[in-house]
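Working notes, structure below.
One protein chain omitted, others in place.
Coming up: subunit A.
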Amino acid sequence: ERVWFWGCIQGVRGSYYIAEGLRPDRAAPRIRLYSFNCLDWKLLTPATKEMVAQAEQLKGRFQGDPSFEYSFAEINPQAAEKLFGGGMEPVIKEEARLIATIEQIDKAVGIVPRGAFVKTPLGSVHENRHFEGLSLVEAKKLSSYFHFTEPVNLTNKTLLEKANLDPSTDFLDSLEHDIPKGSWSVQLEKGGAVVVLRSLLWLGLTFYHVPMTKQYGYIYFGTGEKNMDLPFML
């Protein structure tokens, strides 16, 4: 129903421009397309668990060529055996790595402000037409932003916290309990006119929101590599 420009993953020889399309139920899996020149777009298949597991073994930059094959035999033979079982060749194409990376980034650091989406009693998720933006005070707090994926921590909260939740807007995990603590950098720019959150786990993910208005969004501009050194760097 809607299409968002997701961002750009820079490879060594070329950059992938990614767009995401959303279904009417915003929580449904998204459709992803990539392009090199923003004119010809190619569809990406949905991500599978095996793809994500395989792509996690890969390190280093993207090459910029979707048919480039990473050979597992060089990288990590034991993992290759485990993941591929028998029969399949231990290679993975860059296209699959791209799919898996986008999926990981969306899952880990795709965020929305609190109250921007509501969950209907039937389970589907829509934009909240009455969302007027976070106030300046709320915008500085990490608890006003949610991960836009299946919640993990929601049921672990204490009863006291649960009493304050409103099931229609508070159905997602907030950023407060992200591990490691401090993996988000919150900054106000232009004298408080815009609040910018940058993820330190996936360097290059930037989320912006103009308080008291409905404008918000996130974009990824980077090399598509997870920052595994984060605990050392804080």
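Criterion: a contact is a pair of C-beta atoms (placed from the backbone, for glycine too) under 8 Å apart; a residue touches a chain by one contact, two chains touch by 3 or more; residues count from 1.
As a working rule, contacts and distances are computed from a predicted model.
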UniProt protein name for the omitted subunit, picking from "Superoxide dismutase", "GATOR2 complex protein WDR24", "RSH4A protein" or "Latexin-like isoform X1"? "RSH4A protein"
Of A:P29, A:P46, A:G60 or A:G217, which one is in contact with the hidden chain? A:G60
Among A:R13, A:K42, A:H126 or A:H177, which one touches the chain that has been omitted from the display? A:R13
Selected residue (touches chain absent from view) among A:A19, A:L33, A:V125 or A:L203: A:L203
Which parts of subunit A are in contact with the chain that was left out? 12-13, 37, 59-61, 136, 182, 185, 187-188, 190-193, 198, 200, 203, 223, 228-229, 232-234
